[in-house]
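Heads up, one of the protein chains got dropped from this complex, but the rest are sitting where they should.
Labels A, B and C are assigned to the chains in the order they are written; within every chain, residues are numbered from 1.
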Amino acid sequence: MKPLMLRKIRSLTMLALISTAFALTLLPVLSLIGTVVYNGMSVVFRNFPGIFFDIPAAPGSSEVGGIGPHLLGTMLLVALAMAIGTPISILAAVFTAEAIKSWERNLGRLTRLLTHMMIEFPTIVVGLAVYGLMTTLAPYIRALIPGFRPFSLLSGVIALIMVSAPYMYAQVEDGLKSIPQHIREAVYSLGAGRVLTSYVLLRYLKSTVYAAISISLARMISETAALFFTAFGSNVYPPLDSNLLFRPVGSLTLAVYTLGLSGYENWVELSWAASFILLMLCLALFALSKVVIRGE
Amino acid sequence: MRIRRFLDVFTIVSLANSILILSVVLVSLVLVVESLPIIARDGLLPLVTSIWNPVKEEYGFLFALGGSLVTASLALVFSLALSIGSAVMYAEFLPRRFRVIVKNLMDLAASIPSVVYGLWGLKVLSPVLRTYIMEPLSELGLSQFVGRPTPAGTSIFTASILLAIMVTPLASAIIRERLLAIPSHIREALYSLGLTKVEVITLELKYIKRSILTATAVSYGRAVGETAAVAMVVGNVINLEFFKVFKPGYTISSLIADQYPNAEAYYFMKHALFYSALVMFFVSLAINIVLLKFGERV
Amino acid sequence: MEHSLRSRVTKTRRLVLIVGIVLVLSTVGSLIVQKQISQTETATVNPQPESKTTSRLVYITGGGASFINPQMQAWIRVFMEKTGGTISINYQSIGSGAGEAKWLEGALDFGASDIAISKTGYEKLKESGKRFIQVPIIAGSVALVYNLPRFSEAGCTLRLTGETVADIYLGKIIRWSDPRIVELQEGRCRNFLPDAEIFGIHRSDGSGTTALFTMYLSLVSREWAERVGYGYTVTWPRDALGLGEGARGNEGVSAKVQATPNSIGYVELAYAVQLKLPVAMLRNRDGYFVYPNATTVMEALRAAAKELPGPQEFWGDLPLKHYMNREGRLSYPIVGTPAVFMYIDLPKDLADALYEFFKWVLTEGQKPENIVEGFIPLPEEMRIKALQYLELLKPRG
Partner (left out) sequence: MDSVVQIRDLWVSIGGRSILRGVNLEIPRNVVFAIMGPSGSGKSTLLRSLNRILDLYEGVSVKGQILIDGVDVYNSKTDPSEVRRLVGMVFQIPNPIPNMSIYDNVALGPRINKLVRSRWELDNLVRWALEKAYLWDEVKDRLHLPASKLSGGQQQRLCIARALAMKPKVLLMDEPTSNLDPVASAKIEELIVELKRDVTVVLVTHNSFQASRVSDYVAFMYDGQILEVGPTGQIFTRPKNKLTEKYITGRFG
């Protein structure tokens, strides 16, 4: 009788603990989304659609202005970093997984080892190192490109690539490694060279590749710390000319950080608006990736 | 055919690997080279002292290192409890039609930018924690162990709670997926032995302990390296008693974010900050080694 | 065959999706570009009468002191509206030290600091042989704020001297009821000072405000100068007693003072004004207790303007001797002039744009309608000197 009681009590306590943990996991998330939507949406609609194009209003004024330069900056940073980073990480993953000769295998192993080191690496350290590197290289780069500055779109793009490429690489490479050997052999036995085989295998892994791309995209949009000393931030539009790459740009995440900590009411409101837009971007990306992966 | 033999396309692909390798090597090199001056001057001293006095060019960042480790460890404890609990809830109790909603919500939560968490932590979480947890607890007499909360509510404790909230969706997903992947014949065998649900769950958790370790290491790595969110709620105060968690403090990441801008006005501060970054490099390296050795890929 | 039809359908669907995304992106992009173009167009329609018509867009990157950030952003907005966007100015508040260092490195077009170019910075400049100017653009001052509810309710204002402030932060004065504080107050108010410990709040992040404040303390207290010194970040002796704490940014310090009874802190005047915190009076060199406000700050700077060094000279420690603790009945003792640094031999369009902006700042920008609440414009003497310095920026010949 007694052990049964004990068992029952233990069961109930356990259940209570589990439910509490569950509630405590979901509650903050709901609160976060609720707060951001509540605070952000009203600001977005107060200056709609200007919020997407205007520059921030002067601090302390009664208007909010907009976060156009930051939105543009995020778009430029992410588009360029994706355009450069995606092929590099996917090609490197393909090379590592399909390496045959011994130097290829060794190069692949080295890549794997070093990039795995970079996974879960503090992004502020990456940003700091990229800034340090660009500062050291600046005099030499300036000989080629006179307008070059360490605070620039270019530095931001490099930092973003370094933050997300290891993930994309690891995911694609793991995917390629997990393909059963007999499937790989089947493709080779049809007379495909390595390039064609890799292409066929990547198509086979479509959903993994899409997932890797969408996760990288989300990481890049979300990144803040790596941009502190690289993209630098900007409250005004940079001129869209040939020097664009060498000028500082803003980003939505930097806007949330600097405007949110500024202490001025209208800037904090703008920070909520930027958070809201970021949240919506993530949501859209999330939905899109679900649709694409399900479509496969 | 001939061209292909002269110019193996695959050899060109190796350029991508070289770029990745080069970038990692350059990052490490910059960290090492930039920290060399302070290492040459002070050796390991900055790791074990807590004096941050740029006027006298003295830089010991034990308070920030301690802050980083304490916040991450506390966050780990909270997030492990939360993620195991919620994963078990999900896999064992939750009705099927709620699962889709919960899963999507958690996956979405994992992709929300940390800086948005930071803003929420600053404006919502900090005051709530201060009023309902930190103040009552320190009133109860705990204040000599954990310190007194500041009016803003930003503290090492707040940062670790925020970090726990941030990493739980990911950690929970790792554990959840493995729980769901336990073959049903194992579960049936356990029930057929007459065990209660709770006992079965306990055994199942033992069965997937590798995944729990993975979740732990991933959470710890994220928590130790997170910057933007932590810098917004940790208080950024040079707090020598970093173990008094209700007081504001620093972490290495937030120290860099906070102090680096002014660093180059001094001779050694920049190098000291690079040195602290180098230390973080080794911490995350250690975590990665643990992950590679004992963990599973996520 | 049927299947190829099907696969064509899925391909079409994917194509539609991609086209859709591209369309949305390009619409947003083109809207932004259009906005840029329309700005440029208005500029060509309404060319600034005085400026040499810069047909191209010039983009200026500046950064530095966080104190002047609100004022800078306000100036930039008005200026960009007036010039129709031919000149874009990006100012980021990264801290005074960073403003100087990043400008020296060539990462910024202009740097801004609460104080002047430091000694190390000046040495680096001499070494490189580059020509530069530093120009004051606005007045700054540090206010001591406090939280003594009963004392304030009684209609009293705290009166302090530099020495007592130094002793408080040194940890030599522990309680509000210390005779050294009490004796400074007006008779009636002496009874309202609580017999409680003083909680000393300071900046935790590196800042020009701290530099100004600690410079003043070093000047008035020999012990402070020896034990602590001055700089963007210092170690605070009071913290060691558990009676002091740091906070991040001016807003952090003011928020903490506001929320902590019996505390004292220092912030840039603008923040004290905005949050309506009680501000202490300080005894100046002539022995009068003064509030920081437009009159007293400008009075102090007016006195200092006479000895303002040349734009290319080493100002270094000079604010210590020349700005702080000036003579004059109405002079507030802790003042400074946040300044901007620029190189002289710049590409013509950049030099023109910088000249145009800062000329505007030193003329139109100093008028009350363009000054953000809590900020104080430069006194006339200082403004004229600053304008003279700025002339060096114009390319010769």
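Operating definition for what follows: contacts are C-beta pairs under 8 Å (C-beta built on N, C-alpha and C of every residue); 3 or more make two chains touch, one makes a residue touch a chain.
Computed from a predicted structure; not experimentally measured.
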Residue touching the undisplayed chain, where the options are A:H70, A:H116, A:R149 or A:R184: A:R184
Touch criterion as defined above, residue of A:M41, A:A192, A:L244 or A:L285 at the omitted chain: A:A192
Footprint left on chain A by the chain that the document does not show: 100, 102, 105, 180-193, 196, 200, 203-204, 206, 296
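We take it that only the chains that are shown with their structure count from here on.
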Centroid distance [mean C-alpha coordinates] between chain B and chain A, Å: 17
Separation of mean Cα positions, chain C and chain A [Å, integer]: 33
Where chain C touches two or more other chains at once, by residue number: 102, 105, 248
Shared-contact residues (touching 2 or more other chains) in chain B: 260
Residue ranges of chain A in contact with chain C within the complex: 52-53, 55-61, 68, 71-72, 75, 135, 138, 149-151, 232-241, 247-248, 258, 261-264, 295
Residues on chain C engaged by chain B in the complex (per definition of touch): 94-98, 100-102, 104-105, 118, 120-121, 204-207, 228-235, 239, 245-248, 252, 255-256, 258-260
Contact footprint of chain C on chain B as seen in their complex: 51-56, 150-152, 235-238, 248, 258-267
